[in-house]
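All protein chains but one are shown in place.
Showing chain A:
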Amino acid sequence: MDVNVTIKENIRIRAFYLFFIIVSIQIGVGLLGAPMYIFTEARQDSWISIIIALVYLLLVLFVMFRILNQYENADILGIQVDVFGKWIGKALGTLYIVHITIALLSVLVTYIEVVQIFIFPELSSLIIGFLLLSLIIYGVLGGIRVVIGIVFIIFFLTHWLLFLLYEPVMRMDMTHFQPMFHASIIELFKGAKATSYTFMGFEILFFLYPFIQNKGKAKFPVYLGACWSAGIVLINTVIAIGYFSPHQLEHLEWSVLSLYKIVTFPFVERFDYIFVAVWMMVVLTTMMLLMWAITYGLKRLYKIPQKTTLYLTSFILLVICGFISYHYLVIALTDQVARIGFWITYVYPFLLLPLVLLKKRFRKNKKGSEGK
């Protein structure tokens, strides 16, 4: 397996799409429940937690860029093989892909649950799963360019939902934020950690980086994207805290969805139905990017054709999502993904960077001595 990849000119993408990719992969099902999880840890100071999380996020992204920039045109799979050798590298790569697969499964299962809770209590998980997966297959079959096109277009097709929050904003109670700075540092960090599931997904950068046409301009869109999605989470959390009483929010699992419940128009009485349906687009972009990463990753590692992986993974996911139909299972899965994902996404880059730097130094020395 080559460490560096050569990407054909016609499937390269311009760097500014990274902004949309980062936002779409971070904003997904996680956002719907995020306010409750953060609130239970950091109470009315949750907004500080989100800012801490953002700072940490930017740090991780910075480290990721440092790692990627040590190579000409490599992705995480190639880098791991380079640093750890063929066998361990491939094993770690496989682990990475398994992590992404499980993350994909958790998104799928969570969204199915939301649909069943809010719109169709009787509709079978298999059918919703089939609908979603068929779209994913159809999209991923078009390759990375089509996937990013979907991400780009759906970004604009869904962001108008944010404007509808004006109605709960009008009814916010500012006393819910007092007393400020009440939470201890530990609680704040715990609150920040509670965002890890929501913000997860930006590790896609490790896969997509070789596809970027103008790498020099890649950093800004990525940082901006992280800030943007953190901003969205922040806005939603702040509104949720202001709108719901603390006692209520503690038990409100889909608090963001509940915010949309009170939005009414003269022609639409309940907006949360439309919100759940439109949210399908948002979730779809996340899942498509993850699915693409799975197929591409397995092709890189084991030279399995992407189509085979695509069909096989979809089939397996469909079968599994038919089984996971109890709420506690969904919660357990999400928690697992969040726990393992925390180490893989938020900690692992910090461990990888020194190794990569060492390896580079080592190689340079070797080359230097050979030169002598």
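Rule of thumb we're sticking to: a contact is a pair of C-beta atoms (placed from the backbone, for glycine too) under 8 Å apart; a residue touches a chain by one contact, two chains touch by 3 or more; residues count from 1.
The working rule: contacts and distances are computed from a predicted model.
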- Note on the structure: In UniProt, the chain not displayed here, chosen among "Spore germination protein", "Transport permease protein", "Na+/H+ antiporter subunit E" or "Act minimal PKS acyl carrier protein", goes by "Spore germination protein"
- Message: Among A:Val98, A:Leu135, A:Leu318 or A:Leu355, which one touches the chain that has been omitted from the display?
- Response: A:Leu135
- Query: Looking at A:Val3, A:Ile51, A:Ile102 or A:Val146, which residue reaches the missing chain?
  - Reply: A:Val146
- Taking the entire complex into account, which one of A:Leu162, A:Ala277, A:Leu329 or A:Val347 touches the absent chain? A:Ala277
- Spell out the interface residues on chain A facing the chain that's missing from view. 14, 16-17, 115, 119-120, 123, 127-128, 131, 135, 138-139, 142, 146, 149-150, 152-154, 157, 264, 266-270, 273-274, 276-278, 280-281, 284
